[in-house]
Structure formats: structure tokens, C-alpha cells
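To start, the structure under review is shown below, and the notes come after it.
Note that this complex is displayed minus one protein chain, with the remaining chains in position.
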Amino acid sequence: MSAAERVEPLVSVEDIHTYYGKSHILHGVSLHVGPGEVVGLLGRNGVGKSTTLKTIMGLVYPDKGRILFAGKPVEGLPAHKLARLGIGYVPEDRRIFRLLTVMENLRTGLDRQGVTEARKRALLDKVFAYFPVLAERRNQAGGTLSGGEQQVLAIARAMMLEPKIILLDEPTEGLMPRMVSQIRQIIDALHRDGVAILLVEQNVPLTLEASDRVYVMEKGTVRHHAAASDLKVGDAVIQQYLGV
Amino acid sequence: MNTRHSTIFWTGFAVVMALLAIAPFVLPEFWRRFLTEILIWGLLAMSSDILIGYTGMVSFGHSAFFGLGMYGAAAALLTVRPPNLWLAIAYGLVGAAGVALFVAYFSTRLRDIYFAITTLIFSQIFYVIIFTWTEVTGGENGLTFSRPRLTIPGLYSEPFDSATLHWFVLVVVAASYLILRRITQSPFGMVLQSIRENEPRTRAIGYAVERYKMVAVMLSGLFAGLAGVLYAIQNRFAAPDFVYFLVSGETVIFNVMGGIGTLVGPIVGAGFFLLLREGFSRFFTEFYLIPVGIIFIAMVIFMPQGLLGFARRWLNR
Partner (left out) sequence: MDAVAAFLETIPYDQILIQTVNGIVTGMILALVASGLTLIFGIMDVVNFAHGELFMLGAYVGVIVMANTGNFWVALLLATITVALIGAALQVTTLRPLIGRDPLTTILATFGISLVLQNYALWAFGPVARKIQEPFSGHFTLFYLEYPWYRILIAGLSAAIIGAFWLFLKYGKYGIWIRATTQDRVMAQAMGIPVPWVHTFVFAIGAGMAAASGVLFGPLVGVNHAMGLDWVLKAFIVVVVGGMGNLGGSIAASIFISLLEAYASIWVSPAQAVIVSFVVLVLTLLFRPTGLFVPTPK
């Protein structure tokens, strides 16, 4: 048993069923992420990967099943409480606040209770060190940034919450290769900092390299689960669930 | 609709009609008039249901249609001697149709909230016009006129009495109900409902949504105007108060209380509201709207499907 499995999982999703109106999107999804782990969630378009993240984040409530965060049941809690508990969310279309400046975008996560001015300074400095481009553009409106810069801002914004886990939804979608490798470096850096990551991606090689474990979804449920090191791009399993 | 449903419907309909028809013999005068009023407001609410319940457009403009129907009838009854019932109806319908056309043209391009606000503002435009155009409309004091005789050309001509008026109203409202029911069940009605459920998709399929909406508004306006004509005939006056947007608001209240999208529901809602008003007036005099308003708000929150919807759920348990 790996080290991650012996420790109590940080996030545990147990057999959740989620509906959008009458559509039954998630048919019993179960997965877990250990503290500090990078876990990949693979699958074709429309299988429910984003919905799984949204359900964990409390943006959508499951009809059935449980979600545990650090051992406590949290399903049904509103998203803002989960964010305060330590779950960060970087959605598929980035969704930065376009009319707010970069600095104001960051402040939405920074202005929390119980955080001293010194710690806020330190956080900002750290994020600007990671992402110098944000420091340069700190007074520009979010909507004027390029796609890659917005992606970086979205991740930085989530980091302002000092989360224990970040839910990343397709961070490399639509980005140039140079940006993709920068995202890869960010994931590694977060991993080194002890932040857990649940990574939804279409980019299979990136996911297999960056993750410790990988789940594969199809039609609203998890079909396969393995250590990333046990899988290669050419494997039959990958081809079956992800091949075109 | 299958035959079993059909039989149940027509039996129920016949029973209700019979009960309403014998009312003049059984009820004291006050309640007779009360019932007639419920029918008239019910017709107004029913017309509004076409928009709210079936097409998904909340309109606060029905006071304009109602009012124009009323003033149109007044015009006929005051200008043409001898006062003629059918002419009054005709004038009223034309007046209401004119207003409906105007409102429909401007509002049907707008979505939900904008449509609601715009219809409200338009009904206020008509209120202001009627209120200030004193020479024609009598301004604040309105118009009074005498009731025409109930004439069936060639056959019958007698002044209305309380019972015949009630029956006349009953026949008109029942006929309107049947007509509207037929329309909602027709292909046209189906398109309206499809617009309510998913307008973009209906448009994508190829329906000229704006045209359907305009026809819906016209239809709704016509029957609302008819209600206005009936009101004018019953009460023998027309006043700007009835064009004020509060009347539209009350109409929407009837719809919500009774259950939207059911045609019958709004009539039930009108009855419920008027009964509440009657009841609370005893204790609260003219402030009955305080408790009735609170009940309305509570119903919006807890019983959004209205009395009829609630009854249906309860029966299906």
C-alpha cells in the first residue's frame, strides 16, 4: 500500500449521483485524494469530469452520496464555506473577474478573516514571484489579459485562499506548448508546497507525468483507477476510454 | 385526449355549469352579484393565463385591455341610441384589440423581465391618457351609462335582470373557457407551451416565435377586453381606476393563487381572492390587502403551483 493510501484521504467522494434538471450526469462516482497528492481525472468530453469537480466544490449538490473533506461530511455545504475550508477551484473557462484588475482578482481570495497583513503581503509576494507576468499587469483589467495570462491568474487567485487542495479543470486547454509546460511547472511547484491537486485534463501525457494516481471516467462513473506510473499512453485501457 | 378523460371533463363541466346556473335561485342578491363578479374577474385572469401560464410571458398590462374593453363598451352605449349590447361588445373588443396590437408590437421582442416592466409601463400610459383626456373619457370621474337590453335579434328583447345578467355572463365566460381550452390544446397552443419551456430551442426548430407571441398577446387582450365589456354592462360605469396597473397586479395574483397554466385555476384564484377580500374586509375594513398580501407572498414562496396545483398533488397522493 502506498504512503498516500495509509493516511486518511483529504477529499473523499463516495458514490455521488448528480443531476442537471432531469439529466442524470453522475451515476455513482467514487474517488479520493490524499493530502499533497496529485490525482488525475481523465475521460472524454461530457463524461462528467467537470461536474464531479463542481459537486466537490459545492456549486452543484449531489442527490445521493457523500463527500468528505478531512474526514468531515461536506456535501450540501455552499461553495463559499468550502472555499473557506480550503478547497480552491480553477474552472474550465478560467472565469476570472474581467472587469476587476489583476490585483482586485487576487484580493477576492486574499481578504479573509484571520489573515494578518504580513501574511497577505507574503502570499502576494510569493505569487508574484511564481508569476511575474501578474506583477507586471497588476493594475490591468482581467479581461485585457491573454488566454494564458488569464489561466495563470485563475490559478493564482485560487492560491490566495491558501487551499489544501486545488481543483483544476482543464488548465492547458487552448494554450500554446510553452504555456502548457509553464502550467506543468506550476503543478509541480504546488505539489512541492504540499497542496493536493485534482486535475481534470484531456492532455493524457501531461496528466500521467504530473499525477501520482489517475482515475478514468466514462458515462458518469469511474471505470479505471491506477497509479500513474503503471499507465502509459499507448495502453489498451487508455485507448478504450480516451481513444478517438 | 382520450375518451375517459373526455367524459370526466365534460361531466365535471356540466356539474359546475349547473351549479353556477341555479345560483340566482339559491343565493341572496349580494352573493349572486358576487358570483357574477368572480366570473368576470375569472375571465380576465383566464385571459392573462394564456400569456403567463402557456406562453411564459408575465404581463402587467391587462388592466389596459380590460379598461379599453370597458371604455369601448361605454363608447358604444353612450353614442349609439338605443344602447345595443352587441355593439358594445364589438366596440369593446375592437378597443382592446387595438391596445393589444400596440403592446404586442413593442413588447414581444423583449425577454421576461423587460416584457413585464414594459407592459406595466404601457398600461400606465393608457391610464394617464384616459385620466387626462377628460373631454372624451370623463377623466377622473369616468363615465356612467345605462345597461343595454339583452337582445337576440329577431327573438328576444328584454332588459337584463339579475338572473339573466348572471346567465349571460356565465354563458360568455363558459364559452370563452371552451374556446381558450380548444386553442391551448391545438397545435398553436402546443407551440406556445414550447415557447414557455424553451424559447431558444423553439426558435431554432424554425418557429417564428415573435409572431406566435404577438398572436398570444392579441388573444389574451381580446378576452381581457371582453371581461371589461361584461364589467361595464354589469356595473354601468367605466372608471380610470380599472386601467391602473394595480388591476393587472391583482390579475396576476389571481393567476398565481389559482395555479398558472390551467385556465380554470385563475378563475378559482379570482374566487379565492375575492372571498378573502370579503372575509378580511369584515375585520380589516379597507386594509384587507395587508393580510391578503401576506397570504399571497406566502403562496408565492410555499405554494407556487397555486391552489389547483396543490389540490392536484394532494389528490394524487
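Remarks
The chains carry the letters A and B, assigned in the order they are written, with residues numbered from 1 in each.
In this text, a contact is a pair of C-beta atoms (placed from the backbone, for glycine too) under 8 Å apart; a residue touches a chain by one contact, two chains touch by 3 or more.
What you see is a predicted model, and the numbers here were worked out from it, not measured in a lab.
In the complete assembly, the contact with the undisplayed chain comes from A:108, out of A:30, A:108, A:140 or A:202.
From the options B:36, B:55, B:124 or B:137, the residue with contact to the unseen chain in the full assembly is B:124. Touching residues on chain B toward the chain that is not drawn are 58, 106, 109-110, 112-114, 116-118, 120-121, 124-125, 128, 131-132, 249, 252-253, 256, 284, 286-287, 289-290, 293-294, 296-297, 300-301, 304. Although one chain is not drawn, its touching partners on chain A can still be listed: residues 57-59, 78-80, 83-84, 89, 91, 95-100, 104, 107-109, 111-112, 157, 160-161.
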